[in-house]
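Structure in structure tokens, see below.
One chain of protein is taken out of this complex; the other chains stay put.
This part shows chain A:
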Amino acid sequence: MFSYTFQWNQALARLPQMLEGALVTMQVAIMSMVLGILIAIILTGFRLSGNKFLNAVAVTWIEIARNTPALFQIYMAHFGVASFGIHFSPFMSLLIGITFNNAGYLSENFRGALKAIPETQTRSARSLGMPPIMAFRTVVLPQMLRISFLPMTNQMVWAVLMTSLGVTVSMNADLYGVTQDLNALTFRTFELFAIAGVIFYIIVKVINLGARLIAARLFRY
């Protein structure tokens, strides 16, 4: 029935290259998360600012990020802006696309988390003589991060998996890109992508485990 002969050794011989790709994948994911969190905090600030223009900027960002394919977002960051003469490297385009997506999702998470913290917490902090920013930083922010910790972990997982979309903008340094190139070279399609799948799986499992350990340390209440 099948005439395919598995040749795992040939594929496994490429494992070091694939692991190097996995490092690039992690690099993109981590950078996109750090930037995404920072931008999400700013977008959340825009939404709560009461300023119509800032609010519109944030809403537009969040609506596009959450309601269009991640592939579209990465495409636009590469081929879309190229139409206007702006050229990003595949790495940059992938990073920008995923960061855009992260920021949109995380901002909604942060906003939801803020809503879950009673206004009286801020009032209490202010009545102890804290200026607004101090009250936010010491009382509201820690609680917000706890509430949005699980959604942030999910988004980190998504960021890792979204890197695979980089191949569509000629990204070939990440795990998926490396695998695709090796496939073109050796035609060990099943073996190579199976190995890539296992590596993705392990990365995600490690992220989830790490998140659980961090949560257990940080959130003891």
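As a convention for this text, a residue touches a chain if its C-beta (ideal position, glycine included) is under 8 Å from a C-beta of that chain, and two chains touch if they have at least 3 such contacts; residues count from 1.
Methods note: contacts and distances are computed from a predicted model.
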{"item": "Omitted chain (choose from \"Glycosyl transferases group 1\", \"Sulfur carrier protein ThiS\", \"Cytochrome c oxidase subunit I\" or \"Glutamine ABC transporter ATP-binding protein\") - UniProt protein name", "value": "\"Glutamine ABC transporter ATP-binding protein\""}
{"item": "Touch with the omitted chain, as defined above, among A:Ser49, A:Thr68, A:Ser89 or A:Ser127", "value": "A:Ser127"}
{"item": "Sites on chain A contacted by the missing partner chain, in the whole complex", "value": "118, 120-121, 123-131, 134, 138-139, 142-143, 146, 219-221"}
